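Submitted below is the structure of interest, expressed as structure tokens.
The complex is shown incomplete by one protein chain, all other protein chains being positioned as in the whole.
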Amino acid sequence: MHNGEEEIPVIPTHQEVAADVMGRYQELGRRYWGWVTVLASLFLLGIVGFVIRLADGFDDRSNWGYHVATISFLVSTFMAMPIISAGLRLAKANWRRSFTRVTENMAVASLLIVLMVIPALAALPPLEGRMNIWFEFPLGAPNLWNMMSFGTLALIGISLLWTLALPDLAAARDHLPPSRRQRIVRWMAMGWVGHVRQWRVLYMGSLIMGAFYMLLYPLIQTLMISDFHAGLLPAWKDAILPATQVVASLQAAAGMTLVVMYVMRRVAGYDRYFTVEQFWSLAKPLLSFSLLWFYFWWASFITFWYGRQPGESSLIQFLILDSWRGPMMVSFFLNFLGPLIALVWNPVRRSIWGPALVGAGIVVGALINQIRLYVAAFSVADPTQHVLDPIPAGQWPGPPDVLIVVGAISGCLLLFMLVSKLIPVISIWEIGEGLRLVKVRKFYGRYLRVIAKSH
Amino acid sequence: MAKLLGLFQDPQQVADAMDELKKNEFPPQDLDIYSGSPFPEGTFGEHDPNHRLFMFPLVGALIGFSIGLLWTAGTQISYPMVTGGKPLLSIPPMTIIMYENTMLGAIIFTVLGVLFESRLPKRSLGLYDTRITEGYIGLVVDCPADRVAQAEKVLTTSGAEEVKKEEEE
Amino acid sequence: MYYRRTLTDAQINDELLGTVMTTPLRWVVIASFLAVILMGTFSAVGFMINQGLGVTGLRQPVFWGFFITNFVFWVGISHAGVMISAILRLSQAEWRRPMVRAAETMTVFSLMCSLSMPLIHAGRPWRIFYWVFPYDWARGIWPDVRSPLIWDPTAIITYLLSSSLFVYTALIPDLAIIRDRSTGWRRPVYGALALGWHGNPRQWKLQGLAGILLSALILPVFVSVHSIVSWDFGVSLVPSWHVTVFAPYFVIGAVHSGVCAVVTLMIVMRKLYKLENFIWEEHIDALARLLIVVATGWMFFFWLDLIYALWLREEQELTVWMLRMFEPPWSWMFLVFFMCSYVIPVPLWMFRRVRRSFTMMLWTSLLVNVGMFLERFIIIVPALMRKGPMTFDYATYRFSPIEFTVLGGSIALVAFLLLMFSKFFPLIPLWEEKEGQVLADSVRVGKLDVPGIVKEH
Partner (left out) sequence: MATQAKPSTDTNHGTIGHKWAMVIDLDRCTGCQACVIACQSENNVRFNEESAFHEGRVMQWIRVERYWEHVPTGKQVRDDRLAEFPNVKARFIPILCQHCDNAPCEPVCPVFATYHNNEGLNVQVYNRCVGTRYCGNNCPYHARSFNYWEPVWPESLQNQLNPDVTVRTRGVMEKCSFCIQRIRRATRGGGEVEDGAFDPACVQSCPTGAMTFGNINNDKSRVAELAKSERHFRVMEGLGTSPSVIYLKKVDGTHA
């Protein structure tokens, strides 16, 4: 399938892209408001569920399992999405350009997540007598430190988004008719004119902040898993867990990116930005993440299975083989087996529906897996015992739990919808930069693309 | 049948020669190109070689997996000796060994597949020129003896430095 | 990306086949020097096998010492090869071209070296084949597949075979080049090895596919190998060994030390064989950037290992870590390891000037590998020294001269094998260099010519 010309898509100009994106950005149609109202009402329902739980109070920890699981799910999808774009930017991948902004816009979800962490911390038992990484000087741990680190991560994420959006905000400022929205945008653009110096600062700043985000994220996952999961399970000495969580998050984030791109193609008609190239290229890391997901899980499983000390055996029974076997198997299929079987086929990888479908499965699997980890941990009555005994049973969600899960997710999406009318959801300047570095050349018998990489 | 080998220095000339030959009803599957380094597919408008390489690793993986299964399960069952209170048929250790054997089978068969699909090994080089690995590009034409002259003409006119001929019956 | 020198195919052949076609004096000198060291090592090992393991420093309860450390170390080194070539092939990074084969061959040879370590460390080496291979015919019983020491050979042999095939497949086109250039006895030999390669589009296409497919298949193997090595320790009950994080921690540590070994190798090659036209600052620079990421990831796992060692407050585990970190000689070893493998090199690599200076990179990469050897030593020995509450057999392990000789010998062995390989085969893939020349292009942006690459998809 090499016979040349038709394989090369026509390369649009910077102006075309700008005009098109600005057009979509400007219009606030009925469909848009429809989606917003649906998400908003779901979000309100979530708040109702949350209030019901709040009424029961924090004495019964097992009530809050699903709430915490939801937080972890949101952290491992929306909060991890900026990492995808930051990493691809560091790797100078050209195909990233059209969806970096989508992933960065998701960073606003962290506002909601940070709010949700507060009650979760309230539900935690005291540190005394149970394992924790705060060792002998709690000094306001875990609450203070958790809030601080979550807050910092959210801050970095949003400032990263803002910085990288400046040129497009400027474009919007010049493009929008005078209105309140335009005034907000003008303020946000902070008088960006695109001076050479400004660009250089933008590049450096985005690189540095991206690096910080990537360095801080594993710490957040470590806090999550050690304070809210491992610390509540007796004798659960699983040093790999934070890393496992990071890998799972990257996988879920990539999956979520694919899903969002697919939906935006279908609903908002962004076909020309999210082409097969994006799906195909993102499917490759997705496959490797899926393999790593299994690898990390297996590394801890084989160690415990072989060690077979009483504490280990009981926890394997609890989390994998007995009480939570169902969720384990489902997420095992959705996060590892399914993606592996589907994505090894190039035809599937090199399509729109394939990666999107796998991504959707992965997102669901991630949710179930987080539920397995955190609800299980919260259902343990006494974290201070030496060996988990008796082994608690699995726990289905109650109506409030369902409301919380659905409401929180739709709340994050709502924030995304809202912010994408302030910050263009497609990064015009990055696409423009990419277009400048591409040319089509006649290579003897056929036409080929030449892609240049700037330093 | 006869065989011609035209030696070119400029890839562009080869591409032109190919077009010219195709124009003169030389069937594409009778044209072949020898080059010292890979060019993007279709650089010379040659016909796309089809292959079934991707079947090989699958078959290999299957064979490797079954060998692993046979070995691990078989030895554990036929020598029922308890060690460390582990179950007599311990699946996790079996998984590791079966995995390794699967990958080994897949890789060995891939290499075999590559050799088979690229029609290697060949006993003799046949019509060939050592300058090809020095940067020349060879254009090979398989044609009935009566069209040799025409083919040679096309090759020389489009810039072949030398045309080698070989008669086959 | 970088501005590449433009070379004709003939030039590439001349420069890269120089060592194959001729035998420079310095090559003879170095090879014979290494050969002498190897002789010494072999006699030392022979003495040990003849006398018994008493000549080593091993003692209760430190049943594993220098040899196992060395084994882990060399398996670690062997990981860079595939890491570099496979990952860079899959991501189609242009700067991979000059380093893939050198890295892969180093994988093969260091793997052979590491494989020899457990064999000579065994109590009765003359019975070793009963261990590694199914041996029903020998004594009516098969190996116990539940033992990590069976997983080990399975994984390593898989890895060894795969990487050797990997090297050979990519070598075929270059063998054809040597065949075409050489005369006399070489011609038939290389002709046979080249399998009658013509270089028609079909063969090239499959050559390319083989690169991608084999990389994709070998990557999971490479991850599994060092994980399985780590499970030798991880699945045991020894305090501070029985840790779940060991698998990825070992793997990424292996990549860290391995990539550094590749850097060392590249720089030495460049000096020894005058490859200035092919190995440039840009390559070392790219490797160094990669190293910053790898080293930092490795640090994360090290940190996890540490905090979760304290996690349960188990007295035995704490004693081991106390021993490692605060009791000489382990404390200073720990300090050296930590300094060498992270604290000194990584900040240096932040500077472009350092990344692009061959001398600096040579020394920092060597430093890292010193550190990584000590890391393995510190992981293995102190954990065994203070294993239990039993008072009677505390022990301080001191390696004997024999063991030290074997360490030196193992380095000499790998170097010697690489030297021999480079005498008969080019260490830089010629055809990949030529391909790079063909695909090189640039895009003009204003006054600037941004170097680019022709992409097929």
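So that you can tell them apart, the chains are marked A, B and C in the order they are listed, and the count of residues begins at 1 in each.
Rule of thumb we're sticking to: contacts are C-beta pairs under 8 Å (C-beta built on N, C-alpha and C of every residue); 3 or more make two chains touch, one makes a residue touch a chain.
Because the structure is a prediction, the values reported are computed rather than measured.
Chemist: Thinking of the complex as a whole, which visible chains are touched by the chain that is not shown?
Modeler: A, B, C
Chemist: Consider the whole complex, including the chain that is not shown, and state which of C:Q11, C:S147, C:N277 or C:S357 touches that chain.
Modeler: Only one of C:Q11, C:S147, C:N277 or C:S357 touches the chain omitted from view, namely C:S147.
Chemist: If the hidden chain were put back, which of A:R308, A:R350 or A:K453 would touch it?
Modeler: Final answer for the missing-chain contact: A:R308.
Chemist: Would you indicate which residue among A:L45, A:A268 or A:I316 is in contact with the undisplayed chain?
Modeler: A:I316
Chemist: Looking at C:V20, C:A44, C:V75 or C:V238, which residue reaches the missing chain?
Modeler: C:V238
Chemist: Which is it among C:M21, C:I128 or C:M420 that touches the chain not included here?
Modeler: Candidates C:M21, C:I128 or C:M420; residue touching the omitted chain: C:I128.
Chemist: Which parts of subunit A are in contact with the chain that was left out?
Modeler: 301, 304-306, 308-310, 312-314, 316-317, 320-321, 386
Chemist: For the chain that got dropped from the picture, name the residues of subunit C it touches.
Modeler: Given the touch definition above, subunit C has residues 52-54, 58-61, 63-64, 118, 122-124, 127-128, 130-131, 139, 141, 143-144, 146-150, 232, 235-238, 384, 387-393, 395 touching the missing chain.
Chemist: By the contact criterion defined above, which parts of subunit B meet the unshown chain? Give residue numbers in ascending order.
Modeler: 79, 81-87, 89-92
Basically, only the chains that are shown with their structure count from here on.
Chemist: What pair of chains is linked by the most C-beta contacts?
Modeler: Contact tally peaks for the chain pair B-C.
Chemist: Taking each chain's centre as the mean of its Cα atoms, which chain lies farthest from subunit B?
Modeler: Chain A.
Chemist: Could you grab the centroid distance between subunit A and subunit C? Build each centroid from C-alpha atoms only and quote it in angstrom.
Modeler: Whole-Å distance between the two chain centres: 35.
Chemist: Could you tell me the distance, in whole angstrom, between the mean C-alpha positions of subunit A and subunit B?
Modeler: 43
Chemist: Among all residues of subunit B, which ones touch two or more of the remaining chains?
Modeler: Within subunit B, residues 39-41, 44, 84, 86, 96 contact more than one other chain.
Chemist: Residues of subunit A touching 2+ other chains?
Modeler: Within subunit A, residues 2, 302, 306, 443, 448 contact more than one other chain.
Chemist: Any idea which subunit C residues touch subunit A in the complex?
Modeler: 1, 90-91, 220, 223, 227, 231, 234-235, 237, 242-248, 296, 300-301, 304-305, 307-313, 441-443, 445, 450-456
Chemist: Please give the residue numbers of subunit B that touch subunit A in the complex, ascending.
Modeler: The contact residues of subunit B facing subunit A are 11-12, 14-15, 18, 39-45, 48, 84-86, 92, 96.
Chemist: For subunit A, which residues are in contact with subunit C within the complex?
Modeler: Within the complex, subunit A touches subunit C at residues 2, 91, 131, 133, 135, 215, 218, 222, 230, 235, 237-243, 284, 291, 295-296, 299-300, 302-304, 306-307, 309, 436-439, 441, 443, 448-455.
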